[in-house]
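Yeah, one chain of the complex is gone here, protein chain that is, but the others are all in their spots.
Here is subunit A:
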Amino acid sequence: MGSQGGFYQSKEFLDLVKSIGEARSKAEEDRIVLGEIDTLKRRISEPDIPKRKMKEYIIRLVYVEMLGHDASFGYIHAVKMTHDDSLLVKRTGYLAVTLFLNEDHDLIILIVNTIQKDLKSDNYLVVCAALNAVCKLINEETIPAVLPQVVELLAHPKEAVRKKAIMALHRFYQKSPSSVSHLVSNFRKRLCDNDPGVMGATLCPLFDLITIDVNSYKDLVISFVSILKQVAERRLPKAYDYHQMPAPFIQIKLLKILALLGSGDKQASENMYTVVGDIFRKCDSSSNIGNAVLYECICCVSSIYPNPKLLESAADAISRFLKSDSHNLKYMGIDALGRLIKISPEIAEQHQLAVIDCLEDPDDTLKRKTFELLYKMTKSTNVEVIVDRMIDYMISINDNHFKTEIASRCVELAEQFAPSNQWFIQTMNKVFEHAGDLVNIKVAHNLMRLIAEGFGEDDDTADSQLRSSAVDSYLHILGEPKLPSVFLQVICWVLGEYGTADGKYSASFITGKLCDVAEAYSNDETVKAYAVTALMKIYAFEIAAGSKVDMLPECQSLMEEFLASHSTDLQQRAYELQAVIGLDAHAVESIMPSDASCEDIEVDKALSFLNGYIQDSIEKGAQPYIPESERSGMLNISKFRNQDHHEASSHGLRFEAYELPKQTVQSRIPPASLASTELVPVPEPMYARESYPTTTVSSASSDAGSTELKLRLDGVQKKWGRQTHSPATSTSSTTSQKTVNGITQVDGSNTSNSRTRETYESRKQQVEITPEKQKLAASLFGGSSKTEKKPATGHKISKSSSYMVEKSHVPKSSMEIASEKKAPIQQPPDLLDFGEPTIQSNAPSIDPFKELEGLLEPTTEVASAKNHSSTAAATKSPDIMGLYTDTPAGIHNKDDSDILSGLSNPPVTHMLDGTTRTQVAQSSKGPNLKDSLQKDALVRQMGVTPSSPNPILFKDLLG
């Protein structure tokens, strides 16, 4: 077929293609195509064009449109072609309309009739062409018009037609499940079709159906298994062999289906073991397709109820993949590893080197996949290395999409596993600096909260050191040009709150810096608002401390500018600042006590402080409040609830009252903070502190003391600090509220408004992340996820006390500390609710892995041990001990030497380094100085010295 004369398109088309091929620039190509469009427009509307010509025009139109130019003028001609009697013309017409039109196009109505007719045609090719169009062009409304014919075609003698009819039906199901729900049984029937092609095609819709509803298809397990068995035994026609594999594509689809059906179902899974094992054996791992089937087997094995033998085969296959030279196979290996570590985390260890190789591979796809895997296997022991790697990679890429993704993963990991708060702050600084505004704002809020709450232990020195170091680092970073807005907000807030707290910097220095920020980023109102509020705080602290306040000239000019600002928010803030400065020390102190952003704020839900007022009003003849249940036709306007309660009651309006706590929070707050927070979620203790008790800000009313409003914040996710994890994680009801109030630690550092928002955000975040995290954590670490999530107490105490013997003591001590702090630290029942309702049964089943893991990584072990004891109880530790026949101390030395023996490879060294660092950092954080020194000594004794770049941290904290 060599010469071009052999092509049946005309010379013109040939020239067109040629000239486009030779076009040097896009502009030249566009010119040629536009010329072609003109020609086609002219020609196509001429009368009496021969069919053959017309067909060519249409093909040329399709071509033009493929190149990205509008060919809509010819659509109608394509539609006309579908009416033609000639098969070739008709098929061309159908091809063109399926490419040109979408299901909602106006011209569809002209085609439906033709399709209906063609579906009844005697010529099966016409039927096929029509079915093709059906797939693409029929929408929900037109389904009934063709449905009967399509169903009839399921029994068509030609297998090609049956196949396509099945797919068309599948398409209908995708578009509108309800319209074909009564026909779903047809898919099952077609599974027994004589033709393997039809059977194979039927697997597609069945896969979709099973994905949606596994349980109604459990009865098919046996059938699928027997089909798979037959396929694997080469019972299908030879034509389906591909590279010596019997129908590999069908095998893959079947394995996918089995993976779904066997997931979490022991009985169903048992039926599959034999056949999957057979395929593992039979697969030819030298061909690409053989590996595809192998990979699918691994996926299947990791999804169904675990079987040790199969897991072993899977692990073998994975190591073959990872050792292969082919990048494709490495990629698949990494992916498969990510799946398998969910059930047997220990296998990751043997592939460490391969994984690190992939991480350093120039292939970006592979690199990303590997980061995904690392993300999956992160635990508190390796978080530093992994997050460092991620940040390095994040800095190196330009693609915003991946930057965002990686940044959010870094943040997530850091929040989850941070070994120390200081490390967390440093990591966040890096993320903010490099990913900037790609980071979600709630991350910033979390960071502020962390700084405000500190360690959550009664260790004020450490807290203030943390803050000072944060202030130091921020003052340093402020020197850099062009910082992202989110980061600046954090900086302003921290400087305002703690800039002068340690006396290192003078108020004028800090205020000067803040003014600089406000000037340098004059386009960013949010940042300016943060800056003004920070200024206000600094001045308030000064006044409260009794010193005289001199406003810097640049600050004054800034204020003048803001007082006349177009932004009402800025204006308000500026006026507030003015007002605060004019007050005396006592008043200022009660408005803005220093470092009180974390104080509890109690919210009196019953609004009892209004009782007297209501009494008065009722005596004066106002209507009493009618409970919601007794009202009808209520005004569902939540806005009204923003009004003060008394106002509401005196009007006697019918409100939808107080049933949803979160609404209450939202609605009650705005009147307090007024317009100032409309746009800007700016954290200011001033509002927080003042507004809650008093309900009105600016007036600074004096009834502050008498009120006991209680703010409900039980949805707030708390990652650090005292482990007052609020029990109600769901959007729970008011009933849980009472208990919550007592323990919920309120971060009073934000404006009321911003807090509301944050509440929502963190609540949302919780909903979003938890299932995933829980699953991950549960499968990777078993019960340990619970404690690992809370590094604050969890690690610090037990972390590096590597002696097994200590184990039984360690958890106890942590308990003690916990109880001292009177917060329900240890096992908030809600945490368990997340993914695994039954810990008791779960923890033991996962234990073995964790124990094995412990063999390789000393730190986790202890952490996990601790978890056992905290979840399951101390009885667990004898079990663990039982596993090691050695003496506990001996084990550890052995482990370490194991790891050390791997030191020869640089990446591993790095890894190890990280681990040690973690240990050290963690050990240093123990609440008990002696303990931590001891642990540190132990770590050194084991031959790992903290050669890490930041031993300062460690020194810092030890004091």
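Keep this in mind: contacts are C-beta pairs under 8 Å (C-beta built on N, C-alpha and C of every residue); 3 or more make two chains touch, one makes a residue touch a chain; residues count from 1.
We take it that contacts and distances are computed from a predicted model.
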(Q) Can you match the unshown chain of the complex to its UniProt protein name from these: "1-aminocyclopropane-1-carboxylate synthase", "Geranylgeranyl transferase type-2 subunit beta", "3-methyl-2-oxobutanoate dehydrogenase (2-methylpropanoyl-transferring)" or "AP complex subunit sigma"? (A) "AP complex subunit sigma"
Q. Which of A:Y240, A:Y305, A:F509 or A:F609 touches the chain that is not shown?
A. A:Y240
Q. Which of these touches the unseen chain: A:M167, A:V180, A:V231 or A:L340?
A. A:M167
Q: Looking beyond the chains shown, say which of A:P308, A:P362, A:G546 or A:P624 touches the absent one.
A: A:P362
Q: Quick one: say which of A:F402, A:F509 or A:Y575 touches the chain that got left out.
A: A:F402
Q.
Across the whole complex, list the residues on subunit A that are touched by the chain not included here.
A. 1, 4, 6-9, 13-14, 17, 20-21, 50-52, 55, 59, 62-63, 65-70, 86-89, 91-92, 95, 99, 102-103, 123, 125, 132, 135-136, 160, 163-164, 167-168, 170-171, 197, 200-201, 204-205, 207-208, 211, 239-240, 242-243, 247-250, 252, 256, 288-289, 291-293, 295-296, 326-328, 330-332, 362-366, 368-369, 399, 401-402
